[in-house]
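Showing subunit A:
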Amino acid sequence: MSDQYLNITSTPQFVVTRSTKLSRFGVAAGVIIILALATGPLWLGRADMRLLVEIFYFLALAQMWNLLAGYGGLVSVGQQAFVGLGGYLLFILTIHFGVGAIWSIPLAGIAGAIISLPVAFLVFRLRGHYFAIGTWVVAEVFLLGFAQVISLGGGSGMSLPISIIRSIAATRAGRDAAVYWIALVLVIVLIGGIYLLLRSRYGLALTSIRDSEEASSSLGVDNFRTKLLVYVIAAFGTSAIGALIYLTKLRITPSAAFDINWTTTVIFIVVIGGIGTIEGPIIGTIVFFLLREPLAEFGSWYLMLLGATAVVIMLKAPEGLWGIIARRYGLHFFPVQRQLRWIVKDD
Partner candidate 1 sequence: MTEWLGSIIQGFLIGGLYAMFAAGLAIIFGVMRLVNITHGDLIVLAAFVAMVAIEITGVNPFVSLVIVLPFMFVFGYVLQRVVLNFTLGDDLLPPLLVTFGISIILQNLLLELFSADSQRLKAGPVETLSIKVMEGLEIGVLPLVIFVVAILMIVIIQQLFNRTRLGRAFRATSDDPVTAQLMGINHNHIFALAMAMALVLVGIAGVFLGIRTNFDPSIGPSRLLFAFEAVIIGGLGSIWGTLAGGIILGVAQNVGAKIDPGWQILAGHIAFLIVLVVRPNGLFPRTRDE
Partner candidate 2 sequence: MSLLEVNNLSAFYGDFQALFNIDFSMEEGETLAVIGANGAGKSTFLKTITGLVDTEVDDLNYNGVSIGGLSAADIVGLGIAMVPEGRRLFPSLNVEENLLMGGYKGRQGHWTLDRIYELFPALIERRTVPGTALSGGEQQMTAIGRALMANPDLLLFDELSLGLAPIIIKNIYETLPKIKSEGVSVLLVEQDINQALSVSDRVYCFQEGRVSLNGLPNTLSREQISAAYFGS
C-alpha cells in the first residue's frame, strides 16, 4: 500500500509521540497491580505486609538514587545522609514539635530538601568520583554530628515513645495498615513524580546534560540549576523515605541510620535492574528480594555474591537486566522518550 512509502512529492510530516502500545498496556497492568496492593491489609498477613513495606521503601530509595545518578549524572555514595536525617527528623518533629507521625513524613522530606541546599553548595564543588566520595564524607559528618546530640540519644540512639506510636492508630492492625498505605502512597507518589519530571522540559534537559554537558550548556540549558533541582528532589524523597523507615523500625541509632549499607543495597538494586530507566529499579528490587529471602542467612557469602554480581553486571551488561530486555524487544513501560514518527499521506 502507498503508506509503506514516503510520498516524496509532498513535504513529509512527522509528529512527536510518547506513548506506545506497550506503554498503554503497561498503564493498565500497573493500575491493576496498584489496586491489588492497595487492598493488601485486608488479605495479607503481618509478616507479608512488613516485607512489602520494605520492598516499597527500597524501591523508592532506588528510584531516588537512580534519578540522581542515572538521570542527573550525579553519582552519590552518601544518600544515607538523608535516610538518617529523615529518620531523625521523624523523632524531632513528633517528639519536640508535636507533629503527627504521618504528617512528619512529608515534612521530613521538605526539611531534608532545605538542608540539602547548603550540602549541595559544598559537594557541587567536587566533580565526578570526587563528588561521590565527598557525599560520603557529608554522610559521615551527619553520623558523627547526630551521635553528639544527647537529646536524641547520642551514640546509643533512642526509641520512638509509645504515645507517638499509639497516635497513629488505635489498634496494632490499624497501625500496620496505616504504615503500609503510607509506604505504598509514598512510592507511587515518588515514582509518579519522577515520571512527570522526566516528561517535562527538565527531563529533556537532564537527558541532554547526561549526554554532553558542553553541548547542553551551549544550547542554553542551565546545567547547575538542573542538577541542583535533581539533587534537592532526591533529598526530599530520600528524607521522606527515611522518616517512613524509622516509623517502621521504631528505634534509631546513628550508626544504623547513616549506614553506608543503605547506599550499597540501593546501588546493587539499580545496577542489576538497569540504571537510567524507571523500570530498572523495579526489576532490581524484585531480584534483590528474590535473592535475599533464601540467601541472606549465609551472611558474608551472600554479600560477596551481591558484590560480585554487581561487578560482573557492570563489566558485561552495564545496562542491567531491564536494559537487556528493553534493547532486545524495544520495550518501554514508562514512555519518557520522545519518538519521531513519520506520518505518511495516503494517495
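Just so it is clear, contacts are C-beta pairs under 8 Å (C-beta built on N, C-alpha and C of every residue); 3 or more make two chains touch, one makes a residue touch a chain; residues count from 1.
How these were chosen: all candidates are chains of the complex that A comes from, given by their letters.
Bear in mind that the values here come from a model prediction, so they are computed numbers and not experimental data.
Enquirer: Check 1 or 2 against subunit A and report the one that touches it in the complex.
Expert: 1
Enquirer: What residues of subunit A sit close enough to touch candidate 1 in their complex?
Expert: Those in contact with candidate 1 are residues 69, 75, 77, 121-122, 125-126, 128-130, 132-134, 136-138, 140-141, 144-145, 147-148, 155, 260, 264, 267, 271, 275, 300-301, 303-304, 306-311, 314-315, 318.
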